[in-house]
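The complex is shown incomplete by one protein chain, all other protein chains being positioned as in the whole.
This part shows subunit A:
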Amino acid sequence: MWRNTPTAFGLTTRLLHWLMAGLIVALLVLGTVLVRIQPDLSTLWLYGLHKTLGLCALVLAFARLVWHRISPPPAPTGPPNQWANRAARAAHVALYLLMLAIPLSGWIASSATGLDVVIFGQITLPAIAPTSEALENAGFAAHSVLTKLLMALLLTHIAGATLRGLKHDGTLRRITKGS
């Protein structure tokens, strides 16, 4: 039930997938709001929330990678060399890289500001970069560009999943109901 099988996604992988999906959507919406608003005391907590959710996303991304070493996910449906499967494979690799790189770039940029990175309103994360304006600017620029790339890839991911759903090839059912 919890573990993946050669043909089915176990509950752990499905929970990780949908939890991550929810987190990513929340983070994208929150991040987009944060770059548009004028910060003041009433909105300061939103920055903390973004960092908290972002760190959760980073931990979940690592957890998925570890879990998939323990319990490998099933191969895509259909012939492995089909162009759609090769594209899906590439998109998944890119999604994983971005799920690691985006929170890390945010953490690096936040550390480079010299301000404490506080999550859950009380836990101060260690600074993973020295205080540096150049690093701060580069980090936030990377955070922004990689986020746009993630948005594009997510649309591709959703479009691909929708196409498979229209074909009724079982892919959508596997990630929702398991098999």
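Criterion: contacts are C-beta pairs under 8 Å (C-beta built on N, C-alpha and C of every residue); 3 or more make two chains touch, one makes a residue touch a chain; residues count from 1.
Operating definition for what follows: contacts and distances are computed from a predicted model.
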UniProt protein name of the chain not shown, from "Aminomethyl transferase family protein", "ABC transporter permease", "Membrane protein" or "Lipid/polyisoprenoid-binding YceI-like domain-containing protein": "Lipid/polyisoprenoid-binding YceI-like domain-containing protein"
Hidden-chain contact residue, picked from the options A:22, A:72 or A:114: A:114
Residue touching the undisplayed chain, where the options are A:7, A:131, A:162 or A:176: A:131
Option touching the unshown chain, where A:22, A:39 or A:72 are the choices: A:39
Residue ranges of subunit A at the interface with the undisplayed chain: 38-44, 113-116, 131, 133
